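Complex shown without one protein chain; remaining protein chains in place.
What follows is subunit A.
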Amino acid sequence: MNDLTPTREQRSAALEGMGCKRKRVEDIRFTQGKGNYVDDVKLPGMLHGDFVRSPHPHARVKKIDDSEALKVPGVLAVITAETLKTVNLAWMPTLAGDVQMVLADGKVLFQNQEVAFVVATDRYAADDGINKVIVEYEPLPPLVDPFKSMDKDAPVLREDLAGKTSGAHGPRKHHNHIFEWSVGDKELTDAAFKKAEVTIKEMISYHRTHPSPLETCQCVCSFDKIKGELTIYGTFQAPHVIRTVVSLIAKLPEQKIHVIAPDIGGGFGNKVGAYPGYICAAVASIVTGKPVKWVEDRIENLTATSFARDYHMTTEIAASKDGKVTGLRVHVLADHGAFDACADPSKWPAGFFNIVTGSYDFPTAHLAVDGVYTNKAPGGVAYRCSFRVTEAAYCIERAMDILAQKLNMDPAELRLKNFIKPEQFPYHSALGWEYDSGDYHTAMRKMMETTGYAALRKEQAEKRAAFKRGETREIMGLGVSFFTEIVGAGPSKNCDILGIAMFDSCEIRMHPTGAGIARMGTKSQGQGHETTWAQIIATEIGIPADNIMVEEGNTDTAPYGLGTYGSRSTPVAGAAIAMAARKIKAKAQMIAAYKLEVHEDDLEFDIDGFRVKGLPEKFMSMKDICWAAYNSVPPGMEPGLEAVSYYDPPNMTYPFGAYLCVMDIDVDTGVYKVRRFYALDDCGTRINPMIIEGQVHGGLTEAFAIAMGQEIRYDDTGNVVTGSFMDFFMPTAVETPHWETDFTVTPSPHHPIGAKGVGESPNVGGVPAFSNAVNDAFSFLGSTHIQMPHDFWRNWRAAKDLGAVA
């Protein structure tokens, strides 16, 4: 060794492995406008398709006349349900076990429902064609309010389900009922409420909103008649699932379907499902023999492809006078729209909503969910959350604040009093989950100390007194939120999609020069997988992250995986990467032992290679082992250095965090200012702190949007009145507050690298923090709960209702 020999720290830093704030490798192309999105795919002779959509929320379709449309120059075909029936595709299965019309079959059930698909030589001609398709409707009474869906005289929405007394999730009790799902011990919970010293009850609504990625849903389908092969480029969060679904419903052999998800401009759950656009583009390509592109516009995206939330949660907590919770009872009315196209693992009609006991040690709980049909767009996807976890977190975090108010206790103190204690992990919740690890008290106290929580409460008390004396018109709110998520779906014992277990996969192939490629079953939509996956491999096998290429999204080359959503990539695929890397490492160790002429057990791994124990100069780098793997492996060993791992997680992971929002609201205008927002996240082992920070910023911005104004709203007659960015709140840098981020690290005990996932935590924890801040601000004026979203007008109205404004 000499002075030029790198130190261990230098060798470790050169890998840019786990814990390194490695710059995002994908940004080199994105920041130069060189990304390759679906709309960049241009194939020779490509046609364009677009939809005729229903202006009515509920109507009978009497007649579709396409004769004038077919005269428009450039228009080649108009596809209707009748066309699709000839190939048995007028309806398609949904992920939730229901069926959904691809094109209106006799009836339309929501505004902007797909009625006909016009195929033309360019998008302009398709649009002209749409204007010439004459559809005759007979309007029917619309059902908009989910609370009226099971009224005796409620209109029958789904005539195709006539006489069906049970659905995919058990008995149906009304013609607009989809399922009832219940969990927990009802008797024990009812008993807890009977003897409770204090109870609260509130109907807490989480309004309908939309993931609204900037890139809308789109695809290009190209059918090769000679080979009988269908290639689909699409905005797919789960490309393999799409391939399997297409194979099952189009009856094409799966090996003849090539699904390619190129760069994706945001997904947030919107791009998990299968939409009529995909089916119609595929059929149009089969019919015309040419590639067909379908690209949603903004209105179509907001009003027709999957919405999120729309949960109406009647929540009750039982507690002792000194603030110890003794029971939780929740009933949810879930508005699923016209078809149950909710994207949940198949056995979970309300997702993982039974995480609703949150971070608290509830001795007993009971939950029941009723799903209902209304004349609204289908969906119910996990908008930057793991299957209804945001709804659950909002429900319990709002309810804990309401309880604190009733007990006249500080919301943070109430939480500290009821947290699951560190020594209780692994913790079995009253609603059936096994929390893997957590240290809630430490995280909460760190939040309180860093933000100066006690001083803020003191300031609030002074401001309230000043408000009552008439010296100020501004009120101050502190929004505390302490969430526990459940992510990483999921173990095959309880998670599948259409019967496929929710494992994930990684295949690593090392090249002779010490470089390699990792192929994944996941699909980044902006999460930075190309950066972080390489970091895990770098640390695991000692090859610099820069030498590892990560490839995702091509079903022909990637191992089968269930895709990216529900914060599952790191918990599931991240584990598969580590396991595949460890297989590589095990073989590398055998090769090194052979080359260094020692027994395997005499070797130890040292950052970027193997060293003979006690003989530090006898060392073989991983780079050299890669070369040896292709020319001088031990006798009897196959050459090459590659591995594949399919990881079936033993449990979910349970990230958590402590958030605080400090907000000031002017009662006369309703205008709010987010003075401060602090987010402490514990996502276990941190792979790339910079990417985590970016994820938290993005998730908080979406949480801010949802809590403070973002809504898909319908008027009484079933019109979507927030169908464009003019009315649907999409925050820009102008509205977005400054974010302060922090962390604690409590690794997952069952995950190979201890990571838990973080992408969705800020959305899950952020929404209750904002809403609690608004509610906390108004509470001293006598309110217990104000429904979201808290836009200026609603704040002003709340102030007016409470008598604070004349």
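Here, a contact is a pair of C-beta atoms (placed from the backbone, for glycine too) under 8 Å apart; a residue touches a chain by one contact, two chains touch by 3 or more; residues count from 1.
Basically, contacts and distances are computed from a predicted model.
Undergrad: Given the options "Carbon monoxide dehydrogenase subunit G", "ATP synthase subunit b", "Quinol oxidase subunit 4" or "Type-4 uracil-DNA glycosylase", which would UniProt use as the protein name of the unshown chain?
TA: The correct option from "Carbon monoxide dehydrogenase subunit G", "ATP synthase subunit b", "Quinol oxidase subunit 4" or "Type-4 uracil-DNA glycosylase" is "Carbon monoxide dehydrogenase subunit G", the UniProt name of the unshown chain.
Undergrad: Which of these touches the unseen chain: A:N36, A:N88 or A:N131?
TA: Per the contact definition at the top, the residue touching the missing chain is A:N131.
Undergrad: Per the definition of touch given earlier, which of A:L109, A:C506, A:V667 or A:V720 contacts the omitted chain?
TA: Selected residue, touching the omitted chain: A:V720.
Undergrad: Using the touch definition up top, pick the residue from A:T244, A:N270 or A:T303 that touches the left-out chain.
TA: Of the candidates A:T244, A:N270 or A:T303, A:T303 is in touch with the missing chain.
Undergrad: Quick one: say which of A:Q111, A:T244 or A:T746 touches the chain that got left out.
TA: Candidates A:Q111, A:T244 or A:T746; residue touching the omitted chain: A:Q111.
Undergrad: Of the residues in subunit A, which ones touch the absent chain?
TA: 52-53, 55-57, 111, 130-131, 134, 299, 303, 715, 717-721, 723-724, 726-727
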